[in-house]
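What you see is the complex with one protein chain gone and the rest in place.
What follows is subunit A.
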Amino acid sequence: MRSCRRLLSELKLWTSGRSKWTRGLNEGLGGSGKAFLSTSSCPKVCIVGSGPAGFYTAQHLIKARQDVEVDIYERLPVPFGLVRFGVAPDHPEVKNVINTFTQTAKHSRCSFYGNVNVGKDVTVDELQGAYHAVVLSYGAEGNRRMGVPGEDLPGVYSAKDFVGWYNGLPSCRELKPDLSCETAVILGQGNVALDVARILLSPLDILKKTDITQPALEALAESRVQKVLIVGRRGPMQVACTIKELREMVNLPGTRPEMVTADFEGVSEALKDVPRPRKRLTELLLKTALDAPGDKELERRRNAAKVWGFRFYRSPTEILADPGRSRTAGIRLAVNRLEGSGDAARAVLTGEVEDVSCGLVISSIGYKSLPIDPAVPFDSHRAVMPNSVGRVHQAPGLYCSGWLKTGPTGVIATTMNNSFDTARSLLEDMDSGALDVSPAKPGSQEVSSLLEKRGVRPVTFSDWEKIDSLETRRGDACGKPREKLLSVEEMLKVARA
């Protein structure tokens, strides 16, 4: 009798903490814990794209409501989007966000389905049928064209493809950029342009300890590029890069800056009332371009074999070919002047042109979203999905987040806030009834059976972990954080093992 009562009181002690504990248990378990709590009447959300936008939207939804289940679909077998394929190899701390995303993916109410091409393997319409809401966050995989003659000559690449190449994006594997020339010209002055310049000029010693791909490392070891010009159509006060990246260029070992003094006329006077971020950035730029360096820096510059510099007030008008028209030999640049000031300043042609010899041209003038499915609204002029705070226009149940929503600018933090906004809109709609979550929806069960019929085998998060583990092990063997698999075939082989 007494032992029974003791048992009961022990149980009461356990049960009082149980709700917290079992919630904790479910949060802690991976996919195996799902069936434990999931019922068919809970709200089911589908997210297309597993980059920062997809994961931050999922994170916010899961945290906000205890009953929401989120499935993330990704075209590649591997998750994380631009965190894996866009962030520069020598910026590993920026990739720490992967740990947060991993926790979200392993949450009991979240599932990852890689190797699923939405728009081809399954339509958005079918997803809307299976889920209460669909959030499109597939980013911007296209790029803005310069629209000048010679753009398709060998030796001209988009920054998107160049970055994809050194970061192991499977579709950029065959890029094989020609690095045998002395001068490279980069069009655009944002952080992507600076990343490209930095990777082109970084000492091999630094690069070989990063997760840059082996083929890129080998190509860069053979590179003869000694001078990189980073060209923008407006002036020093309109550069789109940020101070951290500029500082990295200024401090890049083995390199020295070389700029045109005349480009900076009137700039320091204009700095008085400028907001802090722009002021600090411009001050660093002025110092680098104009100030006489101290003895130590002077010595360092004298010993530096490689040169980099910004060139301002120049727009590309033509890529010039060699006599045989077989490769890039130079670029023709129109000279601009500025009308207006600050962010709103406009570049206006003066009629003058200037030719620069170079063998490598990289255009870093912006990524661009593409339509995924003809049935889904898309603003092809602005290349975004028409929306209000993430709610896609004239498409109930459809939402968007990330670059697809706002255009391809912003760092991870910007995308995070943007994704939280979309999640909030979705949650508001669930609460208000604008989104009816009462009828049960089949969710991934229906989509999985559709995919099976079509011969598509999704890659689960634990399958990705096999890839992750192999890449990390291969990296360990050569002093790198990871040695990336470079083709979808290889990835799938490892995932299925």
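Keep this in mind: a residue touches a chain if its C-beta (ideal position, glycine included) is under 8 Å from a C-beta of that chain, and two chains touch if they have at least 3 such contacts; residues count from 1.
By definition in this document, contacts and distances are computed from a predicted model.
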Chain excluded from display, named as in UniProt, from "Ferredoxin-2, mitochondrial", "Origin recognition complex subunit 1", "hydroxymethylglutaryl-CoA lyase" or "Guanine nucleotide-binding protein G(I)/G(S)/G(T) subunit beta-3a": "Ferredoxin-2, mitochondrial"
Contact partner of the left-out chain, one of A:255, A:336 or A:418: A:418
Option from A:156, A:241, A:347 or A:437 whose C-beta touches the chain left out: A:241
Residue touching the undisplayed chain, where the options are A:408, A:443 or A:458: A:408
For subunit A, residues in touch with the removed chain: 6-7, 10-11, 14, 17-18, 20-25, 27-30, 32, 63, 91, 93-94, 96-97, 99-100, 102-104, 107, 190-192, 240-244, 247, 275-277, 280-281, 343-344, 366, 388-389, 406-414, 416-418, 420-421, 424
